[in-house]
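For this view, one protein chain was removed and the others were kept in their places.
== subunit A ==
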């Protein structure tokens, strides 16, 4: 039981940590400059000088993938961070006040859930032109209702606990109770959710960039590499396979990590173990 649960965690970490490390390295060093075109050497096969070969413009594929990972992680981090904080604040608000405030926030969250991110991104792109920041806004937007729900559910449980009662008895108001007592005690489910949403965000960014609604050239992005490679599928299928694999590894990694974290922090499971 325990080993099984830990497997998700370790597998996730094994996929995610090297990826983060590679992204960090690419900030200071990549084998080649990703903007360097070398048309004379296009479609080069893997070799000691180009580990994964070169693309249709002679750029080093390994360097492109490395730089694109920074893009994916940053987008996911910023989008989940923004949408998550807003969602958590709304959830805490709903939980602290209850009554019609809670009903209103949760109805809005239902509405947000029903609204596809892709549609939102297309709307933003139509209105303001396609850009990476619009893609980030769209992904942040879908995160708001997710986190509002998780935060409100967890907070409602904490509000019933004795130490909140003791805080109330000491005359503390809702705001103080929320920040000092509720928030720290819902951190675990929030972090778990954030990890899972990270995976979703990476996939969403790839999809939006694939459709041309996200990262714009020359910024390297797995999604755009995939769409560019599509037209060359018969000529150089590996150019589609590499970014595809990267997306799979990232999404799977964060998904497993999130599941693993949930498994080890879930108090219901913890009780069984104790």
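Points to keep in mind about this one:
The rule is short, and it goes like this: a residue touches a chain if its C-beta (ideal position, glycine included) is under 8 Å from a C-beta of that chain, and two chains touch if they have at least 3 such contacts; residues count from 1.
To be clear about the criterion, contacts and distances are computed from a predicted model.
Among the names given as "Fe-S cluster assembly protein SufD", "Putative fatty acid desaturase", "Septum site-determining protein MinD" or "ABC transporter ATP-binding protein", UniProt records the absent chain under the name "ABC transporter ATP-binding protein". When the whole complex is considered, the residue among A:6, A:24, A:57 or A:166 that touches the unshown chain is A:166. For the chain left out of this panel, the touching residue among A:184, A:218 or A:237 is A:184.
Residue positions on subunit A in contact with the hidden chain: 98, 161-163, 165-173, 176, 180-181, 184-185, in rising order.
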